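A single protein chain has been removed from this complex, and every other one stays in its place.
Note that the chains take the letters A, B and C in the order they are written out, and that residue 1 is the start of every chain.
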Amino acid sequence: MSDVKKVVLAYSGGLDTSVIVKWLQETYDCEVVTFTADIGQGEEVEPARAKAQALGVKEIHIEDLREEFVRDYVYPMFRANTLYEGEYLLGTSIARPLIARRLIEIADQTGADAISHGATGKGNDQVRFELGAYALKPGVKVIAPWREWDLNSREKLMAYCQQHDIPVDFSSKKKSPYSMDANLLHISYEGGILEDPWAEAEEEMWRWSVSPEAAPDTPTYIELTFDQGDIVAIDGVPMKPHEVLEKLNTLGGDNGIGRLDIVENRYVGMKSRGCYETPGGTIMLRAHRAIESLTLDREEAHLKDELMPRYAEVIYNGYWWSPERRMLQAAIDETQKNVSGVVRMKLYKGSATVAGRKSDASLFDESIATFEDDAGAYDQKDAEGFIKLNALRLRIAAGKGRRQD
Amino acid sequence: MSDVKKVVLAYSGGLDTSVIVKWLQETYDCEVVTFTADIGQGEEVEPARAKAQALGVKEIHIEDLREEFVRDYVYPMFRANTLYEGEYLLGTSIARPLIARRLIEIADQTGADAISHGATGKGNDQVRFELGAYALKPGVKVIAPWREWDLNSREKLMAYCQQHDIPVDFSSKKKSPYSMDANLLHISYEGGILEDPWAEAEEEMWRWSVSPEAAPDTPTYIELTFDQGDIVAIDGVPMKPHEVLEKLNTLGGDNGIGRLDIVENRYVGMKSRGCYETPGGTIMLRAHRAIESLTLDREEAHLKDELMPRYAEVIYNGYWWSPERRMLQAAIDETQKNVSGVVRMKLYKGSATVAGRKSDASLFDESIATFEDDAGAYDQKDAEGFIKLNALRLRIAAGKGRRQD
Amino acid sequence: MSDVKKVVLAYSGGLDTSVIVKWLQETYDCEVVTFTADIGQGEEVEPARAKAQALGVKEIHIEDLREEFVRDYVYPMFRANTLYEGEYLLGTSIARPLIARRLIEIADQTGADAISHGATGKGNDQVRFELGAYALKPGVKVIAPWREWDLNSREKLMAYCQQHDIPVDFSSKKKSPYSMDANLLHISYEGGILEDPWAEAEEEMWRWSVSPEAAPDTPTYIELTFDQGDIVAIDGVPMKPHEVLEKLNTLGGDNGIGRLDIVENRYVGMKSRGCYETPGGTIMLRAHRAIESLTLDREEAHLKDELMPRYAEVIYNGYWWSPERRMLQAAIDETQKNVSGVVRMKLYKGSATVAGRKSDASLFDESIATFEDDAGAYDQKDAEGFIKLNALRLRIAAGKGRRQD
Partner (left out) sequence: MSDVKKVVLAYSGGLDTSVIVKWLQETYDCEVVTFTADIGQGEEVEPARAKAQALGVKEIHIEDLREEFVRDYVYPMFRANTLYEGEYLLGTSIARPLIARRLIEIADQTGADAISHGATGKGNDQVRFELGAYALKPGVKVIAPWREWDLNSREKLMAYCQQHDIPVDFSSKKKSPYSMDANLLHISYEGGILEDPWAEAEEEMWRWSVSPEAAPDTPTYIELTFDQGDIVAIDGVPMKPHEVLEKLNTLGGDNGIGRLDIVENRYVGMKSRGCYETPGGTIMLRAHRAIESLTLDREEAHLKDELMPRYAEVIYNGYWWSPERRMLQAAIDETQKNVSGVVRMKLYKGSATVAGRKSDASLFDESIATFEDDAGAYDQKDAEGFIKLNALRLRIAAGKGRRQD
């Protein structure tokens, strides 16, 4: 049916991608290489080895990418205070470029001519995987089984498993009614009752955080140390990026922080409803804005804010590996040289609020801002000329009869 | 000293503006007209009449502008999901254009040739008042006593009062260490210990909200009905805009919602630290985004997000009465025709979260978004072409040796 | 093969779309309705009637849409000073929405369930036609023969004609080596030697303009009268929009104005090289900027300039019938209320330059701008405060050791 000889599959070890292994072997009569990464999804990746072996896979790649994931993807994104559609912290989106990159690198190493993934034809993830793959290896063949096969129901999948002796592990935890995805930055939920935007998510759905109601009755305070836009220590203890995020996830989850319930616009053209838990990221975003508020110049801060929605869209849509992302990143990173200092955060029953911020690179000048005598640091009379000339164009227009209301 | 004959003063009835009345009479040998407005600051405005009379003022204007304020200023601004520097809801900024407009209208009615206000030379408010005034009446003379006089300390002010028999009301509440400003949208605090950005605000500073810790242990749910971008009913009860905001302030304040502590960049060039309570506005913003998430097209939503920081800057800097604000407003209002429906909010210990949203104008299409069988509503195979052509420029570039990482 | 019963075809009367008539009848066993519009392409449309009849078409729609085209599409676009990629005046792009709309309206009138067009699968026009069609009639079936059939060479097309008795008119003008498209705004050329971006276009390719070298040795001066952003008269003679454009095309073409040779980025992901003649449009753009320079406020002018590339992209990509276009149009139109006056243009050997502009709504204030004594209209001392406060953030940063170079 095809000239595919070897395909690298993003393999989770779960049922769906196990079916895909078999389906690829059968449909394309090709060798399958599996790639399984720990990006902090909270499940063991090593069991994927035996499962892949049982499916006849010879080249099995299992990697711990947590450090790289947070250092090279999550942290750069947070420098921009990135939010998609004003609210979503892009937890799923930001993990895809790394997976795409490793798929391509493994394809190059193993001499594979194709890659494959388990994302459906309705979602954003197929786009993100494939745009990344094409950008990094333009001639690669991409196989997206969900767009090709006819196993489009749970029943057909099960029948396929039975038919091909793929072990279905019914004993593990009860099948969740939700489609979920997790990594160090977040866990997401879609489907089930969430398909009705009026329905409130059930408490038992959430996995990473307690409810605000169940969180401790006393607040937790922490101090986050920033260096050039990135958090490098918590309460004075230096940590690697992924250690920071793991710690903040725990702290945030314990305090009911980071739940989000939104309707979002997918790149493929439909609206979808999703729930997300991003405990650490929610704290990081707020803290990053706080340290920037002290250390960024006004105009660069405003320009960053104007560019941010575009940058978020670029990442959401899957264009991490693109010239426009690099262009925006260059602008963003240029601003972060002085974004260093300490932010004190209060975590309490669902809220992460700023309790204080300080920096050696602070541009806050108490001697000028003070309501008390400033000893001549600021000449209030300057304001008159400032206002007069800023008003000049409006005065001329009004003088010529233009209505301003 | 001058040719000013009559000046309209934005008069609060407090000490500072009472001194200004006298100072204007003396310095400019002119008649002073006072203008005092109820914009929801939470203090009686009628007492300002007797105070003004005692100072010899003959033309005294006292007005209830709450409805106009929310309907014509707050509501249009919220259609844009407006946040300055990512966090500030512009509570002070949005009240100034209305005051400026009324000052000018009263000047026109009373034949005054000048206006005056009590804002200092370091802040944004002088700019907002004066840009508005010049835009609406280009030849008006503006008198800003704080930029002119030498009464630049509390002691000098007190001495001036004593000297001129201006009654100083020591019996009222203890002088707050903070510079405050309030209207229906928010109350703000500056100065005092807030001048140290590392210092956490004291609990006793906050006036409109209980602390999250002190808020009820059970959540409050409310339903907000939107019509064309504006809230028109709470829990099904139709209300005028200012009634909506008053109600939401109560509900939010009771649940510890709307406290904000930031360092912001003033238009006059310095950073300042401010604390704000915006209980109702915080709920409104979140709810408005939720109803938009169902009813706005993706591209108009994204374009709105890109324009929002500029729109916020325009208002913060005092350019409400400007062609650029009207231009942006035209774009924003164009998008709100279908922003109608109901949002269910959960209020709990400092957090206002979305629990559900529904709309007759919803663009959420469950039959397409579903994870279940969609009966052909969406052809997954379309995604392949979509991705291939979106990737084409990247594939060509990579094929010609461009690195994408 | 299909359940298409009746299809409305955008029919030019030329060979390709004649083949499509027959191919649709055969392939879909359906009735074909032809739609042929005069949008100023410079060829008679009436002959299309006999050709369609000869092909067995019963419902033939032939319309003169020139006035509507310029009034409702070209003029609104020019209010934004629209250029795609800094140079292209969007002559092809702007005609597509009108065609799409009429196709859909005729489909509604005639009870057709499908539309069809002769655009290829590599270009932008298929996108523009189809996005428009889907936006206006979401359930419409679109048939794009070039993406379906195998007649992908001239030889196969000719064979098909012979086979189906489609008359091929060899006697008319020699087949051009270029793919061309024309309407009142422009004529475009692609293909042939233009596929080499290093090759200069041949002089004989250009059809609407003389070469600058061949243009008159003396300049032509004209005066264009604007009303609210649109040209309403030439040399004082009132004209309808399409009459204005026809006249300017003649004047421009006679003076060698409006030739453009670019490499552009198509929405489908490839670069293509195109040559365009837009004589009238080139004059209009320059003149519109000139009248705006007198009558627009600075900030609205700058905001327009920032939004323009996005607006151009929206139109180029085919999203005229979209919420984002309407949103941008609302902002643009809001600015044009005072864009009225007269611009004097000099046309000479390829250049359209501004020789003068005047307006009753001018914001140019000679008494302020003058280098002579301004009698106090502007107080130069105001500039000091203006500069000081604008510099404040930079001074604070430098004072704290930030390098500014």
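Criterion: a contact is a pair of C-beta atoms (placed from the backbone, for glycine too) under 8 Å apart; a residue touches a chain by one contact, two chains touch by 3 or more.
Given the structure is predicted, the values throughout are model-derived calculations rather than measurements.
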Review point. From the list C:22, C:79 or C:101, which touches the chain that is not on show?
Key: C:101
Check your understanding: Which residue from C:42, C:167, C:197 or C:238 sits in contact with the chain not drawn here?
Key -> C:197
**Study point:** Touching residues on chain A - with respect to the absent chain
**Key:** 265, 268-270, 296-297, 299-300, 303-304, 310, 319, 322-324, 326-328, 330-331, 333-335, 389-393, 396
Review point. For chain B, which residues touch the unseen chain?
Key: 297-299, 338, 361-363, 365, 368, 378-379, 381-386, 388-390, 392-394, 396-397, 399-400, 402
Exercise for review: For chain C, enumerate the residues touching the unshown chain of the complex.
Suggested key: 81, 85-87, 101, 120-122, 126-127, 130-131, 134-139, 144, 146-147, 152-153, 179, 190-191, 195-200, 212-213, 217-219, 259, 261-265, 268-273, 289-290, 293-294, 298, 301-302, 305-306, 309-310, 313, 321-323, 344, 346, 348-351, 353-358, 362-366, 368-371, 373, 378, 380-384, 386-387, 390-391, 394-399, 402, 404-405
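The working rule: only the chains that are shown with their structure count from here on.
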Practice item. Note the shortest touch-path length, in steps, from chain A to chain C. Key: 1
Practice item. Would you mind pulling out the distance in Å between where the CA atoms of chain B average out and where those of chain C do? Key: 42
Study note, to complete from the structure: The distance between the C-alpha centres of chain A and chain B, rounded to whole Å, is 31
Practice item. Could you list the positions in chain C whose residues touch two or more of the other chains? Key: 297, 299, 389-390, 392-393, 396
